[in-house]
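Rather than the whole complex, this shows some of its chains in their spots.
Labels run A, B, C and D following the written order; every chain starts at residue 1.
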Amino acid sequence: MAWNVYLAGEIHSDWRDRIAAGAEQAGLDIEFTSPVTDHAASDDVGVAILGSEDQGFWKDHKGAGVNAIRTQTLIRNADVVVVRFGEKYRQWNAAFDAGFAAALGRPIVTLHPEEHTHALKEIDRAAMATAETPEQVVDVLRYVLQGTLPDGA
Amino acid sequence: MAWNVYLAGEIHSDWRDRIAAGAEQAGLDIEFTSPVTDHAASDDVGVAILGSEDQGFWKDHKGAGVNAIRTQTLIRNADVVVVRFGEKYRQWNAAFDAGFAAALGRPIVTLHPEEHTHALKEIDRAAMATAETPEQVVDVLRYVLQGTLPDGA
Amino acid sequence: MAWNVYLAGEIHSDWRDRIAAGAEQAGLDIEFTSPVTDHAASDDVGVAILGSEDQGFWKDHKGAGVNAIRTQTLIRNADVVVVRFGEKYRQWNAAFDAGFAAALGRPIVTLHPEEHTHALKEIDRAAMATAETPEQVVDVLRYVLQGTLPDGA
Amino acid sequence: MAWNVYLAGEIHSDWRDRIAAGAEQAGLDIEFTSPVTDHAASDDVGVAILGSEDQGFWKDHKGAGVNAIRTQTLIRNADVVVVRFGEKYRQWNAAFDAGFAAALGRPIVTLHPEEHTHALKEIDRAAMATAETPEQVVDVLRYVLQGTLPDGA
């Protein structure tokens, strides 16, 4: 079967591209999905389509609704959810996505630098694997789909 | 992935065609489904197939049963449910479909003129987005599938 | 067991009181629940508690959210949902509640004047019983709990 | 019915006490539950009971497992989940709990200072109400249980 893998979280680095490239190189039959990673579009989508707002709260509310149509549908349809926490920002939506996936029984892989270990302990506990690099995530996916360890392992 | 979008509600204007045309123009990979929009067929289907009835209540009951096979199955299979309320009629079935979709966790987009805002507040609250024109719905779907804002936004 | 019966819909007549009084007289072990039936409080609750809004849409949105905490929780906890449609108003929230209850598998009893038969056909089809008077609803509940028909039947 | 309300999130201020006191004063029939709010106990519970660990990751992992027995069970049993984000710390577990509650269909009330509005937009969007003070949460709960607005509103 083809696998659906949702890549949640941080949108400021190239980690999604690195996972996709690694998976392609390994010949994995995976359809990757993700939130909209164009930060400006993501922030503006509500008012850009559905009408302007004076209050920041409602501007955000409108945009978050449109984004949730995409993210919650893709998480429901995913076989595996990878959640990335970067060095900066609060990234509460990444943690929210992890909780959402956990309650649905979707297996989670977390991806974050070691420095976040203590702050992310509840989410790492809900995950099946915790990685520090996108390449480790590729290795996990290759094993999950093909049953093979990385070269040299 | 291809998305399934169910277009519920009002059947007297061309809003479904406008959404389908806009989605096609935008190159969106969407399969649209809908209730039977031939009003006479929808009203008569029960007695036309399963035998005539003297009482209006049972004629309606028979027809509503056959229609529900279609509508409830399509809502269960949908990724997104758009619910349209027009200017006329009570359209209780549109509101029923919205409640049905909400309890199943399907994301809802409502589509109605501004004048219904107060009467539809519970349903708009259960929706992820509220639009006034079919073109806005197309814009929402384009963003959800492709992550792009409308031109000029 | 005690039964939980949620009384959804129209809030301008005394139908809830008549059902509760009839149930008490019949000695039925039922806990009735309902939405907030104080119309002004229901409309104002969002801004009264969470801060004022300039736009009617957001005032309604805030209020509908608070009301939904109550209504959706009570419907989830109900054994039976009675949905009343009165002569006036669009009552889309009543139809929404019916759809919500139907998708959750809660048995529904509809209560409305005969004139709404055609407009309510989808909802009546999803119901286990359709009554025209609160007293009929009491009779249904007495039979469901005690297995007895009304006197004289 | 008695309501179960789970109070998730920040454990460094007295917001839980203020909500509980306000609810008691209002005579609300609510059982409040919460995570363990003794920070040191929460951090140490894994190794204190199940054996020491050299690696911080596994110490946290053990502790998070024991805490999850409590938190996930209480969220599953809750009618309403209040999620508080304070001024400090990353509070990813609060966001995780919100996602978990959302996927289970539990109604959420968020509680946070205005400054977090943009960072919390996805979670506020998944909530039925967003408050800035514990007193507003009490007012929401009073309305939900009793249908009454705050004095003076």
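A few remarks follow.
Convention: a contact is a pair of C-beta atoms (placed from the backbone, for glycine too) under 8 Å apart; a residue touches a chain by one contact, two chains touch by 3 or more.
Owing to the predicted nature of the structure, the values given are computational and were not obtained by experimental measurement.
Counting all copies of the one sequence in the full complex of this file gives 8, of which 4 are shown in place.
Going forward, only the chains that are shown with their structure count from here on.
Copies subunit A and subunit B of the same chain sequence form an interface built mainly from non-equivalent positions, shared numbers / all numbers used being under half. Separation between the centroids of subunit A and subunit B, computed from CA atoms only, is 31 Å. If each chain is reduced to the centroid of its CA atoms, subunit B and subunit C end up 24 Å from each other.
Centre-to-centre spacing of subunit B and subunit D amounts to 36 Å, using the average Cα coordinate of each chain. In subunit B, 105, 130 are the positions where the chain touches two or more neighbouring chains simultaneously.
Subunit C contributes residues 56-57, 60-61, 63-65, 67-68, 71, 85, 89-104, 116-126, 130 to its touches with subunit B in the complex. Taken together, the subunit A residues at the contact with subunit B in this complex read 4, 31, 33, 36-38, 41, 44-46, 48-50, 62, 65-66, 68-70, 72-73, 76-77.
Here subunit D touches subunit C in the complex through residues 1, 3, 79-80, 105, 107, 109, 127-131, 136, 139-140, 143-145, 147-150, 153, going by the rule given at the top.
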